[in-house]
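Yeah, one chain of the complex is gone here, protein chain that is, but the others are all in their spots.
Going in written order, the chains are labelled A, B and C, and every chain counts its residues from 1.
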């Protein structure tokens, strides 16, 4: 773990991007070890059906985690994504029922989710409420609000094949949610790694004052990150609604913690300025493989709470150890 | 000179009235106290069953859990760290409590076992956060999950009933002083006073403020930042245990689903009480007022027969408004 | 009380208070200290000087127990001491007054004085009465006029610095280290500081005085040690030094003129026009103009409003009234983006808080403001970015092992060069520099000075906020003096003297 070389400090080019960042090697190792161990005990792990099931589960988390990574990098967090996910599905389904149009449903869902993101952003940047607290409050309001909106699950009336396809469909061998997630991932990756927007997010997270003095509109950048996260929740919410064939007001409980856990596991710092999307991808995969493995191995499902808890603490600690070694 | 000692400013300046007013207003307690009175006044008018001795005593008893755990969480916040593991801890400590009591018929041994678990969890949180330097939000989120999962695994997702049926244990959570004031309220109040004293008048309390306010300065002043933070996590673990014991008594069992979401309640109250997430700022009395505001709000909205969904919306809105106000005030005054 | 204690313990006011031999310290890729010796005598003032990155701060941080040493021995009273952490250093009687304020801003002044150890009464409760009484007595003794009950964060920076210094007296210190203590003090306070130092030496306390200000060294020091590149260069009684020899030791060559001025007086069009700017916090109807190629110096005592003015005119802070125009185009207040777009930028006095992004690299820090120029359709052209950054690193002689080095590992002077480059890369019309040489030693100071001079010569308008008279008089074409948020006088370069500037500042 020790290295004397200077090149171990992060390079701006490769620092927040390319594949062999050392923190990610740990994660790749964990992931590989998990896959090997699980598949030895249960060969069905590698069955096509299971791999697709894992990927589809990853897709939902990854879509939102891409936004959350941006938020954490610029020093903010959004705990309302789980509650918003449920609300979005209900609204999207409702609009589809009323209009018979998938497009209008998706647009309504995105508009709503984007507005939630905007609200969170305004609370955090204009009212200066710490986003950890502000978004907990938004979470409460959304959890209450969704039941004011609908008392029961919004059923699918029109059975539009395109709507069903959103969650359960395939293009070639790949499930549509996985393809959507891949697109989101690539766009977010490029945005963070190669654009000024991405570089500015890192700068704002590293020092908001310095970024502002350098002519960046820190508040607006954060606002954008909130809205992007919101919109991605909209996308995920519609996929989930399609998968469940209904808008479920009770969905999404604990989803925010899964997403944040994955992002943190991927090496993104809670204090801002540091993190990568590749790390987030690995974090999502590790968590979902653990979840899946526990079921495949028929272990007690209560371990689905225990194991991720341990893994996150352990991974964060390993990251600290590695960075200390680098600094020596 | 009057000996009124505020948490952050133990020696208020002997200043003219305007500055005095400003200093008073800078303390979060005053606006909070006003808010609490407004809440109470509102519900007293809106509901005829709200302002009764019995109901007020009840609410004080109900708020005791959050207040007791809130003391510990507030202290951890003031030291510049976060503890969200209390939600699972209140459920976890009930297991050794009930199991040992069932086996030994001794309340004392049961409480000792519970405190031992609380101590261990606090120490683990503290060691991982303070000594290994892992972000405490991650650590305590991790232990939140691990403990809850552990409770489910141990109990097989059922509750463990209290079979010893000790009257003393029943009284802890359900008894009332003079038939009126619930014991939990009394316990929480005594703990609040004790820790408020520690935070204001003991060197340790001042070290906690200094460590949270500016860890580098605290280190240069010769404090062991790690040790102070470690101690804060242990205090939080022990106080959450006390809350867990009171809850177990009210439930007459170790309930595996107890305390789900309790961490949100406590953190919301602590933040509402003006304790800053960034450390070094806030007082335990502020925290206590935050707890009372939320408790009276929940009780009052219930009296108005407002559904859960409205309660959630209202509470969420109030939290945002309160924290925004606090921030506004901090910047302007 | 305290005085007697020290005297009893100190005994004779002679002999070594601390002996450090062969001290070595490495950081990743940098040897910060190698074979450094330093011996402090009781009751004497020992000045420690050296260029940027010479190793002064590392040495005093080792003394304070903040860093461990990799090699060498430290003896106090004939005993070898470990100094593993600040607590051990304090226990050995070493008290360090750092340049960065080390006070808890939420606490009262009195409590900060006793921060190291709260006096307790019976039952272990803090004795607040004693804290108040003793700090009041202490302030009275040294003639420092501040309310011990005031909240520390409410005091101006200079008074906070004085509280820090006074704190050194409240403890049973045998060795007091002061790191650039005058960098934010007013002249009156500097006099007060020297009084405090003399009191300390009278008590037999050894004082290590770290500074860049030559005048101060000649005024207060008995002995001077110079470090260069982490090595010990010389230790001599002050009597053996002249300004020139001292500078020569520090930078290894002779400098005839610290602040060489290459410019003529050619001035261009109005680059910045500020009219009637007022803010809620401080500024009161401030108006001035600066032309291209001109340096307008701002002088003022601490709290006069220079920093506030700097932040307002670049659009960082909101203003209540007034207009700001850059090259004839109005700047939208409280919006740094349009400010930067119009070509005005601020080199902040608070490098750590507002300038640097400590966790990011030299390259990321330097190219931030100019990133737009290296990008097409929002995508960054990293080849061009890197070339530009390398260009500035070479031109400014930034000492860094690579462009990927985290900026927090660079010395203050090099960090300042990176921040200056951040703006120059973008291309400005007006640069506002706030205490541009704060915490930077002579060598780097003159480099930055020369840079500013050259930039003005190339047609940049420079607004310079400074509290250093030589800098002000050396570089400015005109000098504006501020007091209590207003401009009280404006002098042409030829009309300005130290006396009339100070008079206007006190008014």
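In this text, contacts are C-beta pairs under 8 Å (C-beta built on N, C-alpha and C of every residue); 3 or more make two chains touch, one makes a residue touch a chain.
Basically, contacts and distances are computed from a predicted model.
Asks: With one chain of the assembly withheld, which option in "Amylo-alpha-1,6-glucosidase", "NADH-quinone oxidoreductase subunit J", "Sugar ABC transporter substrate-binding protein" or "Cytochrome c biogenesis heme-transporting ATPase CcmA" matches that chain's UniProt protein name?
Replies: Options "Amylo-alpha-1,6-glucosidase", "NADH-quinone oxidoreductase subunit J", "Sugar ABC transporter substrate-binding protein" or "Cytochrome c biogenesis heme-transporting ATPase CcmA" narrow down to "Sugar ABC transporter substrate-binding protein" for the missing chain.
Asks: Specify the shown partners of the omitted chain in the complete complex.
Replies: So, taking every chain into account, the missing one touches A, B.
Asks: With the missing chain put back, one of B:29, B:83, B:263 or B:309 would touch it. Which one?
Replies: Among B:29, B:83, B:263 or B:309, only B:309 touches the chain that is not shown.
Asks: Of A:122, A:168 or A:325, which sits in contact with the chain we cannot see?
Replies: A:168
Asks: Just one of A:126, A:253 or A:324 touches the chain that is missing; which is it?
Replies: That would be A:253, which touches the missing chain.
Asks: Tell me, which residues in subunit A touch the chain that this view leaves out?
Replies: Subunit A touches the missing chain through residues 42, 44, 47, 49-54, 56-57, 147, 151-153, 155-156, 159, 164, 167-168, 170, 175, 240, 243-246, 248-253, 255, 291-292, 295-296, 298, 301-302.
Asks: What is the set of subunit B residues that contact the non-displayed chain in the whole complex?
Replies: 49, 52, 54-55, 58, 61-62, 65, 152, 156-162, 170, 173-174, 247, 249-253, 255-262, 298-299, 302-303, 305, 307-309
Simple rule for what comes next: only the chains that are shown with their structure count from here on.
Asks: Give the label of the chain whose average Cα location is farthest from that of subunit B.
Replies: Of all the other chains, the one whose centre lies farthest from subunit B is C.
Asks: If you average the CA atoms of subunit A and of subunit B, how many Å lie between those two points?
Replies: Measuring from centre to centre gives 31 Å for this pair.
Asks: Based only on mean CA positions, could you tell me how far subunit B sits from subunit C in angstrom?
Replies: About 43 Å, centre to centre.
Asks: Enumerate the contact residues on subunit C facing subunit B in the complex.
Replies: Residue positions touching the partner: 64, 66, 85-87, 90-91, 96, 98, 102-108, 110-111, 115-118, 120, 124-126, 128, 131-132, 147-151.
Asks: For subunit A, which residues count as touching subunit B in their complex?
Replies: 123, 127-130, 132-134, 136-141, 143-148, 257, 261, 264, 270-271, 300, 302-310, 312-313, 316-317, 320
Asks: Please name which positions on subunit B make contact with subunit C in the complex.
Replies: 1, 3, 5, 8-14, 201-203, 206, 209-210, 213-214, 216-224, 280-281
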